[in-house]
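Left out: one protein chain. Kept in place: all the others.
Entry: subunit A
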Amino acid sequence: MLTGSKTTFKVRQMLPDIKERMLSQTGVNARSRDLFGLRCLPGECVLQRAVMVRKKLTAREGRGWLSGTLFCTHFRVAFVPQDSPKPDDNADPVLLGDHDVALASIEKVVVVGPNRTKLVTPNSSLKFTPEELVLYCRDMRVVCFLFDRLTPESQVQEMTYSIAKTYQPPKPGSVLSFQNAALGSVEMKQFLSNRRRDAHMNWFESASDWEQELERCGATSWRVSSVNDRFEMSTSLPRFIVVPQKVLDTELKKSFAHFNEGRIPRWCWRHPRGSDLLRMASFQNNIYHEKDDIRNLEMILFGCQSSLCVVVELGEELPSPADIQLAHSRLRALCLGDISTSMSVPDDKWLSTLESTHWLDYTRSCLRKASEVACLLRGGHLTVALQEVEDRDMSCVVSSLVQVMCDPHCRTMYGFQGLVQKEWVMGAHRFYSRINYHRDNDKEEAPVFLLFLDCVWQLWSQYPSRFQLTEDFLLALHDSVHLPLFSTFLSNCQRERCKRSQNLGQCYTPVNGWRDVLHPDSSTDPSDPPLPPVWDWSLQYSKPRQSRFTQPVPPTPPLQPLLNGNLNTNPDKHRLTDAVPGSVFLLSRGTFSCPTNLLPWRNSSSSSSGVYKKSHRRALSSENVPGLERLLKAWALVEFPQALTSTSGPQGPLDPYEPLLPLLMGPCMGLWRECYLRGALHAQAFSHPLSANHLHPVERLAQEVQQLKDKLEQVSTSTDPTPPAVTAEPRRADTNLNQNTNNGTFLFPASRPQSAGALRAAPLPTSANQHTSRGAPAASAPQSRPAHKDTGGSSKHTFLFGHSSVIDAHPDQRYYSASSNAKLPKSNGPSLAS
């Protein structure tokens, strides 16, 4: 960050050096990708290699050590465990293995010597041989490698130097060079260009995507407008925006000038009880409001509700980006300790220091605001418009939180991805500036998106079974933010993204929206690799890990794919029916008011305009305030328990659209330990590498079934479809149980790796060896996933019979037979034999 020119110089100097030291450069040829056991990306260079290294496993990975070989390439620090099976040559490239760290996500490198600890910088020289190498990552992981005495000393030193010299982004352009390192090769570009977009989620890029969402929500009186198709109305708004049916594009065009950055009120979501959620920037006051404009403005603002609009001002009660940045940096410092001195906050000051970061306060205020909005929407038949000065930070947080709370679809993985696309990517959250990949814009840096993820985690931890996505998914998303590789995060708005991808030959057809077209020469263009979206999880995570992103058994209330917009059997006694058209209220600090200058045009035109008489309006508003306040109170103490029993009881069907209102008291706001404390070494000071010699009974059960299956196959030569189906099922249940451990359910904070520990001795078919136990569900999960949208019965059906193929069963067989002979409980033997 501060190093500036000096480092730049260093690195430039170093470049030829790299070439000299490069152990090898992989060719274009796929077969030569495998180097010393490391599966390189096309074009990836291995700079250094150290053998006999042990990696410290975190609690989540099962604790203890894993020995193998450490590599430093010009893209990542890779660790290949011993005995890890040979990767399949034809498999798609995975950017990062399970044990790898991308150079760009490394924040600091520390080495531990016999009796000293040293922070390694690009130009520091080591006067001792490190015993331990600790990588502190931006995503708050701490990865620790231990060098054996058998590791050649030169390798240790060289490895440290290589990492120290390559990890730091020394100049703004380095992000680009990092991308090129990972994605720049011809082969990789070709591979990326041929990637197909995931059709399960809504990308919100084309008009039809938005129409699909309108249909899903049953928002019939809204339409998709392409008035901003060439970003002429607003540079930061997406090409397509949703506006009321009755407003014509020509009328619409006049309203842009009245809002900051032209961000007019736009539709985000419709509550099944008929309320609409809108977002807008603040009003431009220094503009003359013509009568015609006013009519249009009000029509846009009131949307399809004739009666009532509540403007929720997001500035005051929510943290500013600067607040968030400060809180997050304090939280980092607290959770990781002072990296250079290895000092950490003493235990007895932990709680108060955590409090003084204000991070939990900020998550609470976001959740509180979202709960308020959710309660308003539940009341039905009103418009809630979120207003923020720029409409690009907290309104993203609040609008998406509201939808996570209210819409079960947004609690599925694909639904959530669509939500992020809609509210953050298309809503033009300034990812690029806020994440500050280049370290050149410290003023703008603020992890607003990470705050949002924390809020979602809080919701998840209070209602784990109402989410189809899991903590693992949130963690994966959290970590991906720190990798400057994804188009999702590398631009500030759709316009920038389009500009970028146009170079790559995206083209637009009016019917299908954007479509990637491979230019004949794009693959040879060395400068700009195509950037994948973050949602292309296969680039980062192996199948077994991806299978942990979702609960294998969907939450009990069946997810209805379509809200028809009129879940209108609303018994709500608070419904505001008698409101007269034109009432606007401001919600601020939990109370409603009707300040005269709320809508600037009304203020200026109140005398002239006959439509909205001031006195008339005021009388109305005072009548409606109590009703609105009752809505808000719905989540306060008095009526809360009823809401709870209705959601929690096993009796009766529960209303899936009843918002998940979080508890916000001090003791209820938890620290996301799995994320912030996962790398903290002190957390394991007393923990002991537990002898992970027992399989979880469920996994044992799976093994037993596998054995039975093997026996069956021995007995009968005919292909019997049933046994494979049966074996698939138990393992599904096993993931299922483990998924619930998100809450920390098992004996060990991480139960999955525990089984892995036991299996480690056995030769394993996949490289992801601590997740091998998941291998089987991984194979089945993606195929069964689309079925989640259907009702439970049919999904089971597809599952059972979709996977009885012998091909599926074969890898499992290898895996299970290898370990089961040795490990099956003896008690089982007789019953099998008899």
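Things worth noting here:
In this section, a residue touches a chain if its C-beta (ideal position, glycine included) is under 8 Å from a C-beta of that chain, and two chains touch if they have at least 3 such contacts; residues count from 1.
In this section, contacts and distances are computed from a predicted model.
Note on the omitted subunit: UniProt lists it as "Phosphatidylinositol-3,5-bisphosphate 3-phosphatase MTMR2", one of the names in "Sorting nexin-2", "Phosphatidylinositol-3,5-bisphosphate 3-phosphatase MTMR2", "Glyoxylate/hydroxypyruvate reductase B" or "Tubulin epsilon and delta complex 1". Only one of A:A91, A:L248, A:A322 or A:C668 touches the chain withheld from this view, namely A:C668. Checked against the hidden chain, the listed residues A:R116, A:K254 or A:K349 yield one contact partner: A:K349. Seen from subunit A, the chain kept out of the figure touches residues 59, 347-352, 354-356, 360-361, 364, 462-466, 553, 556, 637-638, 640-641, 644-645, 648-651, 662-668, 673, 677, 680, 682-688, 690-698, 700-701, 704-705, 708, 711-712, 715-716, 718, 720-723, 725-726, 729-730, 733, 736-737, 740-741, 743-749, 751, 757-758, 761, 793, 796-797, 800, 822-828, 831-834.
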